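The other protein chains are all here in position, but one chain of the complex has been omitted.
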Amino acid sequence: MSPEVVTELPRHLLSIGDLNHDQALLILDTAEELAKISDAPIKKLPTLRGRTIVNLFYEDSTRTRISFEAAAKRLSADVINFSAKGSSVSKGESLKDTALTLQAMGADAVVLRHPESGAANRLAGWTNGVVINAGDGTHEHPTQALLDAFTIRRHLGSVGSDLNGKHIAIVGDVLHSRVARSNVLLLTLLGAKVTLVAPPTLIPVGVESWPVQVSYAIDEVLPEVDAVMMLRVQSERMQNSFFPSTREYSRLFGLNLDRMNLLQKGALILHPGPMNRGLEISAECADGVQSVILEQVANGVSVRMAVLYLLLGGNIGVGS
Amino acid sequence: MSAGKPVKTVLEEGDISRALTRIAHEIIEKNRGSENLLLLGIPTRGAYLAGRLAKIIGSIDKREIPNGVLDITLHRDDLRSRPPRALTPTVIPSGGVEDKIVVLVDDVLFSGRTIRAALDALGEIGRPAQVQLAVLVDRGHRQLPIRADYVGKNLPTSADEIVRVSISEIDEIDQIVIAGANES
Partner (left out) sequence: MSTYLIKDVELVNGEKVDIGIADGVITELSKKATKNYENVLDGSGCVALPGLVDLHTHLREPGREDAETVLTGTRAAARGGYTAVFAMANTDPVADTAGVVEQVVRLGKEAGWCEVFAVGAVTKDLAGESMAELGAMAHSAAQVRVFSDDGKCVSDSQMMRRALEYVRQFDGVVAQHAQDPKLTVNAQMNEGSVSARLGLRGWPAVAEEGIIARDVLLASHVKSRLHICHVSTAGSVDIIRWAKSRGIDVTAEVTPHHLLLSDELVESYDPKFKVNPPLRSNEDIAALRMGLADGTIDIVATDHAPHPAEDKECEWAGAANGMIGLETALSVVQKTMVDTGLLNWSQVADRMSITPAKIGRTKGQGIALAVGAPANICIYDPSKSKVVVAEEQISKSKNTPFVGIELPGEVRHVFFQGKPTMISTEMVAR
């Protein structure tokens, strides 16, 4: 007899803030099991056969879209890719109309990537299907945080455990980063201590209400952490004077060889990608022995399989 | 809990242990030894029974018998009728399943759907030479053409009765009871 699940997930995955500790662990533990399928001779499970999942991507993101597509197909779901370039309502069909169209076509779930914060929340109000936020503006990217936590836990924790007592630094453009927001929520939910490192211009006003510490001195923080997560920094931010030049940013906040040597042995280097080699992270760090960046990508498929299974694998009614 | 239902103990600790010993001998006899054997238990209780059987066979034949766990959750045919179930780990010993004689082990054989799912799950891991089935209790009422090779006890039941298996590794005692709908 299989054990009955006690923990259920909310209907949609819009924000890490919607998950509690047990739900987050359930996703990570389920991902551990599903990861084994990538070693199986036949990388396919029948679990989501007959479910239709739509990838609705308003932003270019080949990496995330392929990851979700692979995850869905490994669970035997049907995948439809809907690439809608151009963000604002004025360019073509509105988000609401697209949502209603997809529902009429029988989509059980929509995976949404959109340039505006809150788009997934809005979509959830217009459709009966399940909505998975694959990145909305500068708000959240829940599955990225889940695969980051999964990767960290594999090295520093174990199946069934959380990240209690671990110290993680997030370095870079926190202000504009949905990855940072989701990670702050998830890592602290799992019991880790989080320190943000960035120039003051890239730390949001209101960060005082976050359960994190803030530092402007990366060299002081690196020796203390079990993992450092580097965020992508856009050089266009220079135009708005968030920092004076990429050279200065790199010099003050970039992860280079000297800084990598400040890390404890066994400390991990993460990056959600895509990387600006030479700006926020040097080649030696990205390719070095402490980097788990490629593992993050591989783990993305397992984590997304777990999310799809837990949201769609049961008696989720459509059109109810 | 079905309060008020009459409960009858049908197997006690001694009965279970004798049944397992007999099954172990039958497995060795049918397969002319224990070479290439792999026991895979179906969670939760089947996994523990597989471990016990592996130990018994191993002490008879004086060798280490590989055993593992086969989680069948993702292959169930009733997934859509309830919220998603948590997965339990599948553990396949390092020798794999290729060319092995796999003996699936479960506590109760009832409709046969669990075993159907197990065969699908196994098929995705590899291609065994043979698949056999050992159960502690066969209570009838098959809904699929599935049969056990080794049976601890045949237990005719009515469909609305409940067969409750307790295994000491998790339930403190070894025991099988039937909670009946009617007085027998």
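Each chain gets a letter, A and B, in the order it is written, and its residues are counted from 1.
Simple rule for what comes next: a residue touches a chain if its C-beta (ideal position, glycine included) is under 8 Å from a C-beta of that chain, and two chains touch if they have at least 3 such contacts.
Computed from a predicted model, the values in this text were never measured in an experiment.
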item	value
For the chain not depicted, the shown chains it touches	A
Absent-chain contact - pick from A:K36, A:R122 or A:H155	A:R122
Absent chain, residues of chain A that touch it	17, 87-90, 94-96, 114, 116-119, 121-122, 136-140, 178, 181, 204-210
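By definition in this document, only the chains that are shown with their structure count from here on.
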item	value
Interface residues, chain B side, partner chain A - complex	43-45, 71-76, 79-90, 107-108, 120, 123-126
Chain B-touching residues of chain A, taken from the complex the two chains share	1-9, 26, 29-30, 32-34, 36-37, 40-42, 44-47, 159, 309-315
